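The complex is shown incomplete by one protein chain, all other protein chains being positioned as in the whole.
Here is chain A:
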Amino acid sequence: MGRRDMADIISTVEFNHTGELLATGDKGGRVVIFQREPESKNAPHSQGEYDVYSTFQSHEPEFDYLKSLEIEEKINKIKWLPQQNAAHSLLSTNDKTIKLWKITERDKRPEGYNLKDEEGKLKDLSTVTSLQVPVLKPMDLMVEVSPRRIFANGHTYHINSISVNSDCETYMSADDLRINLWHLAITDRSFNIVDIKPANMEDLTEVITASEFHPHHCNLFVYSSSKGSLRLCDMRAAALCDKHSKLFEEPEDPSNRSFFSEIISSVSDVKFSHSGRYMLTRDYLTVKVWDLNMEARPIETYQVHDYLRSKLCSLYENDCIFDKFECAWNGSDSVIMTGAYNNFFRMFDRNTKRDVTLEASRESSKPRAVLKPRRVCVGGKRRRDDISVDSLDFTKKILHTAWHPAENIIAIAATNNLYIFQDKVNSDMH
């Protein structure tokens, strides 16, 4: 895969708060925003499909001369700000720098200037005999994107998460060892609210892997670690939230202990439910639902691909064991979704306890075709369309998925392809 191809690899996917817009970031530092077409009676077949709305270069590659290291332009995360006027705003971040972008539309332009003609050239004043008021006339829609703030130099380590506070004024950014709180209008300083860097780096055994603000309580946030723990912190308790309010940790299962136990327990993503009552975490083999009121263990655990448990050594060797999968809630918090290998993604219905494996690939998804459930067989009876574990393609990984905030529409990033699936008929999970 050449460098140009690698630049197209999608690295993050995020719906805005209404679901009208869908933003993707890629390894080449670009952001592509899709907009949902309004459903119209005239074109019933293009009901609510997503078309490209805007594309812009968010981050460029940089070189840190002090450390002799490249800073990748890859977009790690995009978060939308709640819309407060006609414009849309989003935060995009690479490893080191967060940027606030404003997206505005222009669909009218003034015509009928007195001193300039239609091409913008100055008129000969002797030809001007009367005055007119310029009038706004419609024009082809132009989407303009401009960087409004650049939040730089806040992080020594690589930023893995950003999260906008429900107060809509502040946001946090988390790297491997620290979490900073920023005000959206102030770029030259940030407040450090979590710092787990040990005095002696020799003692470093745990890093921060993900972080998110509570959807309703502006003082609460959670961060996950590489040892599989979650810490809920209250910013009212202290300026530096090194002491957690709650620690969520599941005791290790001694029967499953191996040299890889810690690695597979590392949490790669944490998401609050829309209700704010639960948290969803993803580790290498499972997704777990946690109740904020119960720290001792998750209330639900779902196996994503347990058949990989016997392959952990190979997956360690080829580095796949370090893949960071994301997870997502649906709008009503009743279904959770996460990606896997071979371009498979999984959905779990929390109520019916049913689950399904689907594939994001061109062959299996023609427009308006129904996705066929897939199955991985692990020996024993094998059905016709089953895939065996050994023929899974580990280079095809679905790390980034997003669910529309209200409807059954999902966005799946499969390497450099974006798939958007819509559920027209509210069908059961099989």
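Definition applied: a residue touches a chain if its C-beta (ideal position, glycine included) is under 8 Å from a C-beta of that chain, and two chains touch if they have at least 3 such contacts; residues count from 1.
Here is the rule we go by: contacts and distances are computed from a predicted model.
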| item | value |
| --- | --- |
| Per UniProt, the name of the complex member that is left out, chosen from "Organic solute carrier partner 1a", "Oil body-associated protein 1a", "Mediator of RNA polymerase II transcription subunit 20" or "SERTA domain-containing protein" | "SERTA domain-containing protein" |
| Candidate in contact with the missing chain, chosen from A:V52, A:A238, A:C313 or A:V370 | A:C313 |
| Contact residue for the chain not shown (choose from A:H17, A:H158 or A:R375) | A:H158 |
| Contact partner of the left-out chain, one of A:S226, A:T357 or A:N416 | A:S226 |
| Interface with the unshown chain - residue positions in chain A | 67-72, 95, 156-158, 176-177, 199-202, 204-207, 209, 226, 256-260, 262-263, 266, 309-314, 316-317, 319, 322 |
